[in-house]
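Here the structure is laid out as structure tokens; the discussion comes afterwards.
Note that this complex is displayed minus one protein chain, with the remaining chains in position.
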């Protein structure tokens, strides 16, 4: 059986497991105060070209979104997100459960438009009853988006400008950040993200780690006593080394970028196969997630030999499905898929 | 200065103040356990033709929505509402602050469509990743809606059926319920509401009381220890008599209905005046709130002599405004307005 | 039947109902923006001799405690209170429900000791694992306490000093503040309370109002957008006039103080009666609540003719009970009680 259903089906990059082995017998302090966490933080700062960055390691994406958003918002504020944003749809209401509304504005293939954002904020502040409404207190975007699409440098800059004009932080969810940065169709770099965003996270779980996301606060704006709030919400690992060692490994010798590039290469091969075989793309994704429109009968046939993700109905007889590659996808798997199509 | 900006600009119906005076020296138990609360509950049950109803008095509308919704939902559930619903927009995120998402579906002049609701629920349950999403656990409608519109009996019945098919409660926000029931264009009665809804509230604040809303649980479904949860959220008045006496008065000799009818009569006169003078209506409202499209210059001129509510921009040169009558509006005020238009 | 079970068994002071009547037909803005709220705020500032005070009216005591505490604390902080504090015991967990721990330290006849508070804070900050514990972020005291006792000026000053040394606000719950200020055994005045406390509230519900408490922030420290947060928690009354008119009346011609003094006078008569008849006092209370130790048989006999509050078992054959006077207690009632004892 071939597996393209997601980018978190394998364990971790081999190098990570090796480092866990090598460091296993060292007695280290808990809660993220060990030397590997410290080293990983330094390497990430450097990769971001952001000396003043503050970095905190968390275990997963929903946890990260919930913690960053709920600790940076004031109680009367909500977070603006695209209707298709992960926080809007697929996190079981984690943001609302933390007490904050997700203020949804239209998504365009997963992306938020800076002009529409500005309109939204302007209308809010002009509304005479705005004090009876939820204050927009932060903007959430994902990059790559839930549809695999990417913001351009100009788009990020425009969003950043709107946020600064309205004095609210811009937060970028980088669950698949590596795959975005290594895309062939991007002019966005990690230092740019650190420059345009007030906070973002570098996803580990979907890019080679067993678990773990690195939150980067770029303006000395990590909320006071963030660690205590992480503990309070149940997100603090006693053995913080588990996250530190993984990120230290990923940011040694550019491993994070190299394995992300591999995933992009297999994604490009995947696209080529689908294109060659005449399949229809639901949209044009330059990253590791590819959305294909399948005839329902064809879909059923394929499901017997390949695992992929059912995205949503397209029409009465077709379905949008997702094929994802990852750092662990091998060219042989693409070759086998080609034979099946 | 004429005042049509809202239906809560005056104190209370005179009869209510008189009853507060008459009963003032009686020593009564606190927290809603007094004889007036008890009497009011009995009268409301009778008016609803619903013997098994359980009734709880609360101080205001947002408090009521938040308490009913948050105590009836389970933690993983959200409430489905129209995008224009009061809980979606104008309660400062009270529902989200209590931990629950408002699941918004399109509103049609403030109303939810039963067919669209069914589609929404169906799609949710068919989605293979629905366990990572917020479960729709209740449906919220307002009657009259925020746009003054009303559901028909058939529409209410259809919504009720969908809710029962999906085993989730239907909750009706009756902040202005009296004005809906006394409209000339309705086939809906209070017993029908008790029949079709699992829980609803009869608004007092906007219909003659100083404060107060009567929540009616129609299926012996008041959450266990509701009083303790009301206390816990800061909503329990020590002198519950303040609410009991008001509702006892409103439901004696049909006062609630008689004063609502008056408001409808002045609203009809108001409509007539606007129609006669050639003003454009934003929509057709059969209740006490009327939405007019004003030329911005005309609006500025009028604002010098009449208070009304700025609703939203219509286009570059026009604005939607709201004129509201209430139980306290006198025909002379309509006559004066006529002169000004 | 005589009624001494609590200080909230009657309606309101007659003057308040009269003012509600007189102002009933005035069209006033909602949500606390009316002229009566404004006037009441000015009068309270003057009575507190605190020009920079910010005042907000809320409906009840638990609501006030929950709103003040939860909006002034940061998420990782809790409030320090005596084990017998109202917030510790009798508010159905409202503080915890808002996400914050009540950090209990011993009470002494309801009072907190400044030295013990300092010890507690010192130990907390010296604990090497304090970042895994709840930060003490505020101190809560009640005056009069739940046992009717009062802080002296020196004690208040000492508590205030500890709080300032540790840079945390001192909050005083004044549900029965009038009865404390008018006690014959106090050297504490309202301006002193404004001076020593960072925030406190002047209780209305138990001192002549139908409902209502006036929160006083004394250092320009009202949390930003407090009104929106009040709305969000369901505490904002549409007809804010109900609270404004009551407090405006209470703070006109010293009504609040005069009616409090009356309650103290009847309380002194009550004490005299119990003393004269040889009853044992549980503790010495200089305010309107008196705690008596009754033989259980005597208690049963009395309960047939007088209502009072069962406080707690004293020993196998005795019970502590509470008799409360209020602004509405008349000397005849004390005389009648005397006959029964």
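Order of writing sets the labels: A, B and C. Residues in every chain begin at 1.
The working rule: contacts are C-beta pairs under 8 Å (C-beta built on N, C-alpha and C of every residue); 3 or more make two chains touch, one makes a residue touch a chain.
Everything quoted here is computed from the prediction, not taken from an experiment.
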Residue in contact with the excluded chain [from A:228, A:260, A:290 or A:325]: A:228
Selected residue (touches chain absent from view) among B:225, B:275, B:301 or B:330: B:225
Touching residues (missing chain, whole complex) on chain A: 1, 3, 6, 8-12, 14, 17, 20-21, 23-30, 59-64, 66-67, 91-94, 97, 205-206, 210-211, 228-229, 231-239, 241-242, 307, 328
Contact set of chain C toward the excluded chain (per top definition): 75-76, 78, 89-93, 95-102, 104, 128-129, 131-134, 310
Where the unshown chain meets chain B, residue by residue: 71, 74-76, 131-132, 135, 224-225, 227-229, 231-232
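Simple rule for what comes next: only the chains that are shown with their structure count from here on.
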Distance-maximising chain from chain B - centres being C-alpha averages: A
Interface residue identity across copies chain B, chain C - same or different by half: same
Computed distance of Cα centres, chain C from chain A, in Å: 50
Shared-contact residues (touching 2 or more other chains) in chain A: 75-76, 131-132
